[in-house]
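Right, one structure below, let's go through it.
Every protein chain but one is kept in place in this view of the complex.
Note that the chains are named A and B in the order they appear, and that numbering of residues resets to 1 at the start of each chain.
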Amino acid sequence: MIGSDRAMLILLAVVAVLPPVLSALGEPFLTVILSRALIFATAALSLDLILGFGAMVSFGHAAYLGIGAYAAGILAANGLTGLEVQVPVALAAAGVFALVTGAISLRTSGVHFIMITLAFGQMAFFLMTSLSAYGGDDGQALAAPSTLFGIAVFDGAARFFYATLAVLALAWLGLRTITRSRFGRVLAGTREDPARMQAMGFSPFGYRLTAYVISGMVAALAGVLLANHAAYISPSYMSWARSGELIAMVALGGMGTLTGPVLGALAFVLAEEALAKLTTHWRLPFGAAVVLAVLFTRGGLMGALSRTRGRK
Amino acid sequence: MTNLLILQGLNGLQAGILLFLVAAGLTLVFGVMDVINLAHGAQYMVGTYLAAAFTGLTGSFLAGLALAVPATLIFGLAVEFLVIRRLYDRSHLDQVLVTFGLMLMLNEGVRMIWGAGPISVEMPGALSGSIPVWGKLRYPVYRLAILGAGLAVAVGLWWAINRTRTGMLLRAGATNRAMVSALGTDINRLFLLVFGAGAMLAGFAGAMMVPVVSAEPDMGDTVLILTFVVIVIGGIGSIRGAFVAALLVGLVDTLGRSFGPILLRSLLPPDAAGQAGRTLAPMLIYILMALILALRPAGLFPVKR
Partner (left out) sequence: MTPALSVQSLTKSFGALKVSDAITFDVAEGELHAIIGPNGAGKTTLIHQLSGSLAPDAGRIAMAGQDITRLSMPARARLGLARSFQITRILAGFTLLENVALAVQARSGSSFRFLRPVAREAALNDQAAEALVTVGLGQSARRIAGTLSHGEKRQLEIAIALAMRPKVLLLDEPLAGTGHAESARLSTLIAGLKGRLSIVLIEHDMEAVFALADRISVLVQGRVIATGTPPEIRANAGVRTAYLGEEEG
């Protein structure tokens, strides 16, 4: 765990110095791509709380990205560009959606849970496609970038980059605190053996549902950033393929480590960009890489890291 | 109004039957093999593309259909042999990831081979046109043919599962895995067969639909998710549940889209009713699923294990 913390701090530090380096190298656009990777890193972190720590394989997590993005987009279209309004609304909307759908989904487990969260994700997707006032199927441009108490915090690639980095760092710190708290230990206990936890006197449901809600809210925060990054809101943010990608980021990065999903998301987004440069059919090698990685490696990137350093 | 109801009812039944064909394979694969397969929708897509391709080669849709069905079986067997059998002793999460990757590959594969645009197939002459079904109401012959073919397959499947030795093993396997291996059956062969048959049913459903919907990349995704809803409502592993739930989902979805706005108009002002109808209709089956699961978490026909 200490190792994981150090890896995360090194990662954040390295990423933080990249924008000036990249513009010095004449590749300022990479900063924009990197911002996108950081947003997905935040979303992957949030998924790790339920997937890695709570063993809940949610296949509808992209819905929360979408809820965050639409909260920002709808408010902006109505003249409310302040993050001080957008963020609370995004969090509340995501929290309510997570509370209701989580309460139903968590009555089931295993494959049922996977399929039901997927179905609820689709439900949110169709809800957004039916919002004809906000672009329907196609989505629409963000009316104006979000501000914070009137300050244009997202203005310019570099500013936006550091804002996303700050959100990621905050999300990491927050989730790190939660996973080490009493609550976090109970959550991890339900992952290890729910029957043992019940025999100790814990009812897993309430802990799982709480984690599910927190996780959805953090993902919605990433969604607010995503809308600003693309300057666009679209139902495609919440497609089920996106949920699958988030799971892959967490699982291939290393579940339950917090650092792993961040690594996974960075690797994922950058690989996607690199492959897309080489071929329009990048999904083919990409899919193959996912298949091979799961079949032939264990423990994700973090697992590989700790193995090369002689741990575990 | 009655005519519309009958028309949409038939449409709903036809959609339901197709869903059943896809869902049967998925629910069996899960029930017997304990594998969750996200690439199952892609098998449906592969069926449509193969049917389109073979129709193009032979110049006849019926010949194309006849060639596509065994081809989807072979394709399914190959997928099981190359990938799926490595997943039997893996976690559901690993299965999700691998079959997700597989689905990306298949979707992109057809895009590489056939391009991103839709490929349509001419309706066979004998089956185009429509016939009267109720007074002056006419219904397309081809859709009736799909309905008939789907029902025939459903009956055949029922027979195979309830009246043959393999079917008995399948039913036993879905409820008690250990028993099947105790019977000394070659589990690998049985699994290969189940997966291949499931892929073939999905492929058959897809192939039948080519003249109606035309083949497109990613078309399997929507089908996959509807199929998930079906087998979750029906009870995972239960063929009977899949049948009932598929018809239910087909009907609710179709009727909801056409009658939802009409019904709402009696409650709300027209403008609001239109918007609410457009919003609610696509969500209806998910709401149905949520309701059923809130009451019966294991679905309508839970499989005991």
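Simple rule for what comes next: a residue touches a chain if its C-beta (ideal position, glycine included) is under 8 Å from a C-beta of that chain, and two chains touch if they have at least 3 such contacts.
On a predicted model such as this, the values are computed, not experimentally measured, just so you know.
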| item | value |
| --- | --- |
| Missing chain: touched chains present in the view | A |
| Option from A:A13, A:A133, A:A199 or A:L278 whose C-beta touches the chain left out | A:A199 |
| Residues of chain A (touch criterion as defined above) contacting the omitted chain | 177-178, 180-186, 188-189, 192-193, 195-203, 206-207, 210 |
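The rule is short, and it goes like this: only the chains that are shown with their structure count from here on.
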| item | value |
| --- | --- |
| Whole-Å gap between the CA centroids of chain A and chain B | 31 |
| Chain A-touching residues of chain B, taken from the complex the two chains share | 30, 36, 38, 83, 86, 92-94, 96-98, 100-105, 107-109, 111-112, 221, 225, 228-229, 231-232, 236, 275, 278-279, 282-283, 286-287, 289-290, 293-294, 297-298 |
| Residues of chain A defined as touching chain B within the complex | 51, 57, 59, 101, 104, 107-108, 110-112, 114-116, 118-120, 122-123, 126-127, 129-132, 240-241, 244, 247-248, 251-252, 281, 283-284, 286-291, 294-295 |
